[in-house]
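Below is one structure. I have some questions about it.
Omission of a single protein chain aside, the complex is shown with its protein chains in their original locations.
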Amino acid sequence: MKLRSDNLRKTYGFDEISLSPSSIKTVDPNLCNVSSTLASYKLKTPLMASAMDGVVSPKSAIELGKQGVLAVLNLHGLWTKYEDAESRLKEIAEAKDNEFVSLMQKLYTAPIKENLIGQRISEIKQGNVPVAVSSIPQDALKFESLIYLAGADFLFVQSTVTSLEHIGSGESLDIAKLCNKSKMPIIIGNCVTYNVALELMKTGVSAILVGIGPGAACTSRGVLGIGVPMATTIMDCVDARDQYFHETGKRIAIIADGGIINSGDVCKSIACGADFAMLGSLFAKAQGAPGSGYHWGMATPSPVLPRGTRVKVGTIGTYEQLIHGPAALDNGFHNIIGALKTSMGTLGAKDILEMQKTEVIIAQSILTEGKVYQSAQKLGMGSRS
Amino acid sequence: MKLRSDNLRKTYGFDEISLSPSSIKTVDPNLCNVSSTLASYKLKTPLMASAMDGVVSPKSAIELGKQGVLAVLNLHGLWTKYEDAESRLKEIAEAKDNEFVSLMQKLYTAPIKENLIGQRISEIKQGNVPVAVSSIPQDALKFESLIYLAGADFLFVQSTVTSLEHIGSGESLDIAKLCNKSKMPIIIGNCVTYNVALELMKTGVSAILVGIGPGAACTSRGVLGIGVPMATTIMDCVDARDQYFHETGKRIAIIADGGIINSGDVCKSIACGADFAMLGSLFAKAQGAPGSGYHWGMATPSPVLPRGTRVKVGTIGTYEQLIHGPAALDNGFHNIIGALKTSMGTLGAKDILEMQKTEVIIAQSILTEGKVYQSAQKLGMGSRS
Amino acid sequence: MKLRSDNLRKTYGFDEISLSPSSIKTVDPNLCNVSSTLASYKLKTPLMASAMDGVVSPKSAIELGKQGVLAVLNLHGLWTKYEDAESRLKEIAEAKDNEFVSLMQKLYTAPIKENLIGQRISEIKQGNVPVAVSSIPQDALKFESLIYLAGADFLFVQSTVTSLEHIGSGESLDIAKLCNKSKMPIIIGNCVTYNVALELMKTGVSAILVGIGPGAACTSRGVLGIGVPMATTIMDCVDARDQYFHETGKRIAIIADGGIINSGDVCKSIACGADFAMLGSLFAKAQGAPGSGYHWGMATPSPVLPRGTRVKVGTIGTYEQLIHGPAALDNGFHNIIGALKTSMGTLGAKDILEMQKTEVIIAQSILTEGKVYQSAQKLGMGSRS
Partner (left out) sequence: MKLRSDNLRKTYGFDEISLSPSSIKTVDPNLCNVSSTLASYKLKTPLMASAMDGVVSPKSAIELGKQGVLAVLNLHGLWTKYEDAESRLKEIAEAKDNEFVSLMQKLYTAPIKENLIGQRISEIKQGNVPVAVSSIPQDALKFESLIYLAGADFLFVQSTVTSLEHIGSGESLDIAKLCNKSKMPIIIGNCVTYNVALELMKTGVSAILVGIGPGAACTSRGVLGIGVPMATTIMDCVDARDQYFHETGKRIAIIADGGIINSGDVCKSIACGADFAMLGSLFAKAQGAPGSGYHWGMATPSPVLPRGTRVKVGTIGTYEQLIHGPAALDNGFHNIIGALKTSMGTLGAKDILEMQKTEVIIAQSILTEGKVYQSAQKLGMGSRS
């Protein structure tokens, strides 16, 4: 008798895998090339910063861009709702615990001022860095021209779970139409499975965000029961990318998005096959990060079902320290790129393409300080505002 | 050489599984239909409240019913033993730790007053909600007419482990005879395996309660060594339901009963194939719950082998908040139905039947606040009366 | 390429398994027969008490025997080294932490007074209970007549690991010769594997003790790297018993010895196929236990490599409460036999032979209070003398 319970698939998260140096070759880290390709753009590093208000503002997007990180500005957050978004961010950082949820609900129900979309893009553009913005699917077609004309280089279209077919009020986004119409590369997400990734690739997108439910500032798994461990989900979507490339010769970038806590997770993401790793909470810890030491997950908190929480993450160093070092911490929070290069050199990978072929093994998790700290916070045992 | 130890079956609990959004479709949560079918009744939600004195009283049954939850009143608890059950509940809530066990033994050894059975049913009936009551197998045939005539809609017949054959003193319940005789749908439980579920279905019952040993206020596993993780046991009994439907065309409802702590577990129960999820401790936390912030597991504590414990669960919100929100907590204790609809929409399931076909994966557990809190309580590290 | 690491066997401990009620039958616990057979003796319960000085004295052997438990007196402990063993036990209980190791080394290096062997056996005999004593292999042949003539019913021959061949100084025990010579049933142990169990059975022993390294007051695994999880080891030796029975028609009893913390573990031991479960630390917690609330593991502590530790276990009830209840605790420390009968009834097993055929499943461990308490103690977080 074939029982369903005996045929469940085992999946793996970052903490359950490790990288094995199985090559007879090593490379001087200084020679390791960490550039990665998004559409026709060669970006300096495989790092991205999440479209969250505590992580990316126009000013921090410039600073991150100068360090080689593609920062994505959320077009449905405070920066397009308020002229003086800075003051709103300050309000959030200074709110008391019991005021937070209602404050968020108040601030985020304000409408978007369309003129601010162009203005924010221009602000980043003036920093001479690639400009990436994020829209929700419902508004993507409407704002596309405005975004393009303002000078954006990449348009991210993000929802918790991307679908090709949405049953419900309003029209659902025709992704193929958007890709066809837009002169910008379209990046879409999030998704987690081989089949969905493959279907999305056929619409003409340039990259796919993978990851649902493993993030630190997201309680999808507890509240909704939904979540797919990152290592498996990256590998599955990478398998789809390789299959699509095999069939069409087109290479769609895979962006690992969610649950990436430190440099070790960045290394693992790439070794699982991802082209980019998107970080949220770690960049929220930078000096000058828009959240001022706080991080909150959901761009648009539901008025009836809050899933994002404001977490006090603190400030641990400059953007330069976090991204290029030198490191003063040994927990993988500092010098992400230095760690990635050292990992690549140790594993004998001279570039991202070789790093994607590293041997990944299943290994019992060893908790690092950073991870425990975060868990403790999440469980209300650490400091939390 | 074939050794028994090499052929043990691996089973899975809620914390070991997760739901994977593997559909290319999403649904607007507002359009998700959460009604579920019990016998010929279409109930508004797939939620039930356990037949425990700290969870369901006539008054709370009405309040729960108005929120779409089928509350089951225990006919062998305080409400049929005492005219003034409220005072007894107050005694339990106010007892000191060292008085609790003896107080319970005293209160629960009192005999049932048959007139109170009808009276309690009438009290609920006046609330214009479906009326469900629970009897132990030994008394089911005796009280069936009385229960039916008083206006009950559903008769639950519950014991820790349901058997078709009971070796021992007294006559064991002839379930087929009861089903045949009664005009009410008969719901029986609990059981945990494919074979037992299939045998029980053949007796004519309308639904089966599945789950033994995983519950929070039950120490079956430590004391008796018995317990089957919920995800596997639901899936196995659902496999039996589908087989029975395949053979006979009759669909018997599966009710997941035990270890369901928060909305994530409700979502997982349905995704494992259950038609209903029965909650105890979560409803004991409602404002106005009969236990006044306390929860105790066993309806009839054994005088020689106590397995249920009184746990201080506290009060976290109104029935409406718990069931329909809006949520002020992000741990899955508030807005269960909102969470279920959001989960269904995210997974592309427009109704309970589609939700039952969701992909379930094995994923390392991530403890949520609620679960840790409860574990801590259980281990005597949290507050406990 | 076949790598050794890919072919390791997965083994299971009590905390990793659970019992599944997969029968359609239940039995009234009062009708469950818990008697078990050792050689030609039908013992009232399947419980034994370990040959440890903190657990079994002549006086406690009588009390345990009256409750149906076969207590084994260690013939190489304090009772055969000192006329006034009581005072020595008191010294141990009252020693300070830093005095303990040297006190033990002093007390246990004293020689055995042969006259005390007969005397202790007579003392137990006067209680009208079965008399069981334990010798180390080296002395078994020498003392056998003395032990038999004094009236002992069972002779246990125990060492950490039983071998058929011992390379070293002195002569190793010829087990077959001992079995042949003795009119008492010989029980030997400990062992953990199918092959060794099978070889031991061929020597003519009546029972085998199984279990190495899982015990609470034993640090074999940390210090020596040795230890086999109990569920697997019981099942493997039971497979050997059944094979030996199949070949010869003789049924050798399997005694689970080690790591049995509470009634749940007793139930699991029997369900794994054991005929008896031997308890140490739990009986050390009885009122009147020789250790006065303390428990120490090794009968003869090595002067160079101490592995046993004195643990403060406290006193939690009378022998009657622990064995037959009524239970005041819900953690499986009280009413072991009541719990076993309830477990058997729930699983539909009317006697030990049927209980041995219960379905055992692999299930994520749920820590019970008792187990956590003990772990905490072991880790120096609880009270410890």
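Each chain carries a letter (A, B and C) given by its place in the written order, and its residues are counted from 1.
In the analysis below, a contact is a pair of C-beta atoms (placed from the backbone, for glycine too) under 8 Å apart; a residue touches a chain by one contact, two chains touch by 3 or more.
In this text, all values refer to a predicted model and were calculated from it rather than measured experimentally.
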Visible chains that the absent chain touches, using the contact criterion stated earlier: A, C
With respect to the chain omitted from the figure, which of C:Gly213, C:Gly280 or C:Gly345 is a touching residue? C:Gly213
May I ask which residue of C:Pro229, C:Gly293 or C:Gly332 touches the chain that does not appear here? C:Pro229
Positions on chain A where the hidden chain makes contact: 9, 11-12, 17-28, 30-31, 194, 231-232, 235-236, 238-239, 262-268, 271, 273, 325-328, 330-332, 335, 338-339, 342-343, 345-348, 350, 359-364, 366-372
Residue numbers in chain C that touch the chain omitted from display: 1, 3-6, 8-13, 15-16, 101, 160-161, 163-169, 191-193, 195-196, 199, 212-213, 219, 221-229, 302-309, 378-380
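FYI, only the chains that are shown with their structure count from here on.
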Using the definition of touching given at the top, classify the network of chains in this structure as line, ring, star, complete or other. line
Most distant chain from chain C by Cα centroid: A
Chain nearest the global centroid, as defined over all protein CA atoms shown: B
Quick one: how far do you have to rotate chain A to sit on chain C, C-alpha fit, nearest 5 degrees? 180
Inter-centroid spacing, chain C versus chain B (mean Cα positions, whole Å): 40
Distance between the CA centroids of chain A and chain C (whole Å) is 56
Residues touching two or more other chains, restricted to chain A: which are they? none
